[in-house]
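For this view, one protein chain was removed and the others were kept in their places.
Letters are used for the chains, namely A, B and C, taken in the order the chains are written, and counting of residues starts over at 1 for each.
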Amino acid sequence: MSQYQDIKESCFEANMKLPQLGLVLFTFGNVSVVDRQKGVFAIKPSGVPYETLKVEDIVIVDFEANGVEGQMRPSSDTKTHAVLYQHWEGIGAIVHTHSTYATAWAQAQMDIPILGTTHADHLTVDVPCAPPMSDEMIKGNYEKETGFQILQDFEKRGYDYKEVEMVLLGNHAPFTWGKTADKAVYNSAVLEEIARMAYLSCTINPQVPRLKDALIDKHYERKHGKNAYYGQE
Amino acid sequence: MSQYQDIKESCFEANMKLPQLGLVLFTFGNVSVVDRQKGVFAIKPSGVPYETLKVEDIVIVDFEANGVEGQMRPSSDTKTHAVLYQHWEGIGAIVHTHSTYATAWAQAQMDIPILGTTHADHLTVDVPCAPPMSDEMIKGNYEKETGFQILQDFEKRGYDYKEVEMVLLGNHAPFTWGKTADKAVYNSAVLEEIARMAYLSCTINPQVPRLKDALIDKHYERKHGKNAYYGQE
Amino acid sequence: MSQYQDIKESCFEANMKLPQLGLVLFTFGNVSVVDRQKGVFAIKPSGVPYETLKVEDIVIVDFEANGVEGQMRPSSDTKTHAVLYQHWEGIGAIVHTHSTYATAWAQAQMDIPILGTTHADHLTVDVPCAPPMSDEMIKGNYEKETGFQILQDFEKRGYDYKEVEMVLLGNHAPFTWGKTADKAVYNSAVLEEIARMAYLSCTINPQVPRLKDALIDKHYERKHGKNAYYGQE
Partner (left out) sequence: MSQYQDIKESCFEANMKLPQLGLVLFTFGNVSVVDRQKGVFAIKPSGVPYETLKVEDIVIVDFEANGVEGQMRPSSDTKTHAVLYQHWEGIGAIVHTHSTYATAWAQAQMDIPILGTTHADHLTVDVPCAPPMSDEMIKGNYEKETGFQILQDFEKRGYDYKEVEMVLLGNHAPFTWGKTADKAVYNSAVLEEIARMAYLSCTINPQVPRLKDALIDKHYERKHGKNAYYGQE
């Protein structure tokens, strides 16, 4: 049995949740799960349909995206995952989808404005949409540069990846992450729902105001603050 | 067996209907059911997924939201439910969801205009959207003030909670209620459909007129008036 | 066994198709099936959920909507069905739903413009939206007047109910019909899809032109004309 069996299994299970949650069509998505002690992560193989995906198909690579274990070619987005793992040490898993509403905002090159408490329960700022990359970055090491584009956008905005666990890449689609695979997948589903609600609010009322600061703080604090009182922990 | 077994069971069953009706994602919703003689109500525990929820997880609290029975922490919205039960004596159950279209209207801070007989079969006025609370209310006893914000909006509009069994809380999401748990859940599903139809009508025809008064009266009367002739009773 | 067993069964089966086709929420719809030789029609009882509906619940009434057989109260829309059966002798069944997109157009008080061949395969004109009734009609024998409002709108437009088997009632919702129960239900599903496509086309391109006459004629003729070559008959 593989010494990476645990992350292969959790990676497999997390990938299988994407079609169940309605977040992917065909192979348009992938999840990775990291083992920081071993310096590797598990990721979905490229272009394999979810209906036939098996645990043993999951590929193990290092933080330079070099193959470590597995017969198949890893996801074409592997280098993007690698860059994020390298720079954001608190991340345990990353999810990439082309979920419909989140991708529609990414294509529109717009941040998703914070309009309600559904959004504020999860993050206190607009969902950032990183601008499309420069031609140089695109023509260079594209997937690696995709990771750097995300890092630079967070740096420029002064965002903390532990507080904001999702991003839209302009013209492309969303990435989400979290301490665990469950949380990263949860964030992808939440992002899609936030994106859908904001689409509806903005098209019914183009002058919709952003959520007031007091509500943003309150909802985030009750779920994530020191005295959080949401959930059972 | 608990002396509150009956409301725990009906509360459990009503909660389980929310995902079946497509009204909740993950844990974004809760139902409570009251026992007025015993002065308590049953409510969903906070943050517990519907897939694993069991009857014995349901929490019993009094009208001040103090715990009476149950191992788990009650829903973070419990104080809002408590305020409504205290002031509206005819209510038997309350439902809170973040259903997509109703929440989109709440985020847009707009009443849902009465545009058709689907709406008029259930209420004779626009679905009210209570404005977001003042900063003082938000920073204070937030969930309790949420209940008062709803009460005050109904008072200001001159609405009767027995006639209008639903409200949007601006920037947040809908609450519905009814004499029974079934009716309260039914109202949440009806509200979501009304919200969706009104969204479509308003985006295809921004000048859509409100329903004429004669039709409002007729449809409401045939379902709820003295000589009602809808249904089998 | 009832002498009306055959229309009770086909009425029951046709009603059960409405939730399967996603055309009704709760009890928001009804189908009737006529027996012209016996001068009666079978119709869904009022307010009975589809999950519990049984063949023996179906009610038999005459063309004045008087009860002929059955324990339950017939649909509150029974008089509308009766008027249409009285005046349009070629109709075998009628369907009323509050399907989402068709109802949204009815609420918007707009005809559904003919924009494509999906529409032209079924009718050669815009789907008519009859205007809301006058206050006098509403306050009078409302459901009966609903039938007359539809008749008058067709007369005014010069439409033939055999060529145009669907109508929107302004502020209310759609009615469809056909020679058979299957065809009437089919028309309700087609109308909902036409309504949805037209909504999307009109919101993406508000200047969308109506379908050109040559295409309207061609598509309708190939399906319904003398030399029709669609289908197996």
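As a working rule, contacts are C-beta pairs under 8 Å (C-beta built on N, C-alpha and C of every residue); 3 or more make two chains touch, one makes a residue touch a chain.
Values in this document were obtained by computation on a predicted structure and should not be read as measured data.
Among the chains on display, the ones the left-out chain touches in the entire complex are A, C.
Note on the undisplayed chain: of the listed residues A:S2, A:S46, A:T124 or A:N205, the one touching it is A:S46. The residue touching the chain not shown here, chosen from A:A173, A:A189 or A:L215, is A:A173. Summarising the interface, chain C meets the missing chain with residues 115-118, 186, 189-190, 193, 196-198, 200-201, 203-205, 208-209, 211-212, 214-215, 218, 222, 229-232. For chain A, the residues touching the absent chain in the complete assembly are 25-26, 28, 45-48, 72-73, 76, 98, 100-101, 103-110, 132-133, 135, 138-139, 142, 171-173, 199, 202-203.
Just so it is clear, only the chains that are shown with their structure count from here on.
When every chain is represented by the mean of its C-alpha atoms, the one lying closest to the mean of all protein C-alpha atoms is B.
Mean C-alpha position of chain A lies 33 Å from that of chain B.
The distance from the centre of chain A to the centre of chain C, with each centre set as the mean of the Cα atoms, comes to 46 Å.
Multi-chain contact residues of chain C, defined as those touching 2 or more other chains: none present.
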